[in-house]
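Just one protein chain is left out here, and the rest sit where they should.
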Amino acid sequence: MTQEKREIVIPSQFLGDTQQSKAGRGTFVEQGKIYSEILGILNKKSDFINVVPIKGRYDPIEGDFVIGVVEEAMASSWLVDINAPYPALLHVSEVPWDVEFGETDRYLNHGDSVMAKVATVDIERKVNITLKDRNLYKINGGLIITVEPSKVPRIIGKKGSMITLLKKYTRCRIFVGQNGRIWIDGDDDNVAKVLHTIKKIESESLSFGLTNRIENLLKNETQDVQ
Amino acid sequence: MTITPSIKREYLSKLASQGKRADNRKFGDYRPIKIEIGYIPKAEGSARVKIGNTQVVAGVKMDLGDPYPDTPDSGVMTTAAEMIPMASPDFESGPPREDAIELARVVDRGIRESEIIEVEKLCIVPGEKIWMIFIDIHIIDYDGNLFDAASLASLAALMTANVPIQRIKPMLEKLQERYPEIGNYLKEHPDNYTLPLREPPISCTSAKFGNVIVMDPSLDEEEIAEARLTVATDEKGDIRAMQKGLNGSFTVDEIKKVIKASIDNGKKIREELYKIVGK
Partner (left out) sequence: MKNDNIKLFRDGKRVDGRATDDLRPIKIEAGVLHRADGSCYLEWGGNKIMVAVYGPREAIPRHTQNHLRAIVNARYNMAAFSVEDRKRPGPDRRSREISKVISEALEKILLLEKFPRASIDVNIEVLNAEAGTRCAGLTAAGVALADAGIPMKDIPVACAAGKIEGQLVLDLGKEEDNYGDADLPVAISPRTGEILLLQMDGHLTFDEFEKALDMAIKGCNKVSELQKAAIIQKYKVELEVE
């Protein structure tokens, strides 16, 4: 398997000329030159030069599925922390229940968690989320962990390969929010196995051939159990 | 990877009912403790202590001062703790809040009431000039159990402190015109000398949630804790200071158990501390 080396870049690093390449995500252009604006991994796709962040807060994008924690129940909406720079707003019209004015706290209260979808993000970066989609609901039971949002793609894997593996070998229910929050439910030993594996993926998410190695790890552990 | 608060209580309680903790420790175990001494050259004594991810720096500064009227022949000690915004997203800048004041007072009591510092040896001119000792505690990274980290750092700082004769000499010599006794003091103490101390008591903190009690609570455990107990014990295994915190309660049996466990852990931590400060 030949893959080009993953290169770490830092803010202000020169990455190329606009005559040869196009400036993609995580970059900025000054006088025809493309520079990195963040600490990240260099990623060249067709003509584009992108930098994939290693660290940083979740950047909400419309349509993303996220896990939120309710900060405050207000008269006709909830303020929900989604691990972004700002809390998101969940309006009573965006939940599957008929909520009377002023009775929001009977449905969701401070500290409750929800699986939600990012509905809109406006120019001031005000975020609205919704529970009106399939499989979105208030979370009961299980465990929610938070990882760097930039590691989410690795935890999901190519076309969901990693998460499919995890579910297959642990029989846990797992929901990975794009915002770095992951909900895990299952019997304790299996939850522990998921946690252990995610830790492994987190620490090695910059290296190659990870899916295969994780599968071997899960296989071996499963054999141990048997 | 961190655990999100909302359903943390349920998860940690479930683990606890099976005798487990989220970081695989036993109920009575501490996280790894690391003590570094002489960390702050500008201070008379200093230490950086890490308990797991919790990180605290303590510095001892000394200066000339006036004694309190009721203890004219004794040195004076004060302890201050700063929960600076560096240590946690929830700490705000500004004057110390209740938490920081409680922390400083508990550490202060552990040191003051156990009489570690031989304050009577810190008198320069009876009734006029004494040494003031300032213990300042800086919380750098907060992942639970500040009480033990702060008191251990303060002890290590005290045990490595030197009375700064060299630095204060010009001032003492000036004062000598008014207080000739200073001449004798300087004759006896021509150079910096080790701060006179007795045996230190070691603080151990436990937290209770659900039906279990764990030692050295992590932040996750502290956040769901109903009651907290800090017990400082000395070399003989006697109790030298206690502080119960939070709005939950302990049974008398639980308190006794916690004290026993604090004596055991205190012994281990004391050995570690002595090894590092070279005692």
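Should a chain be cited, it is by its letter among A and B, assigned in written order, with residues numbered from 1 in that chain.
The definition used in the following text is that a contact is a pair of C-beta atoms (placed from the backbone, for glycine too) under 8 Å apart; a residue touches a chain by one contact, two chains touch by 3 or more.
Note that this is a predicted model, so its numbers are computed, not measured.
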Hidden partner chain, touching residue among A:Arg125, A:Arg173 or A:Lys219: A:Arg125
Omitted-chain contact residue, chosen from B:Lys26, B:Arg167 or B:His189: B:Arg167
Touch residues of chain A, complete complex, unshown partner: 6, 8, 10-12, 26, 28, 30, 35, 37-40, 53-57, 85-87, 124-125, 150, 203-208
Touching residues on chain B - with respect to the absent chain: 39-43, 46, 53, 55, 57, 59-61, 63, 80, 82, 84-89, 93, 95-96, 134, 136, 138, 140-143, 167
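Definition applied: only the chains that are shown with their structure count from here on.
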Gap in Å, rounded to a whole number, between the CA centres of chain B and chain A: 40
Of chain A, residues touching chain B in the complex: 67, 69-70, 111-113, 139-147, 181, 188, 195, 198-199, 202
Residue numbers on chain B that touch chain A, as the complex places them: 1-7, 10-11, 14-15, 18
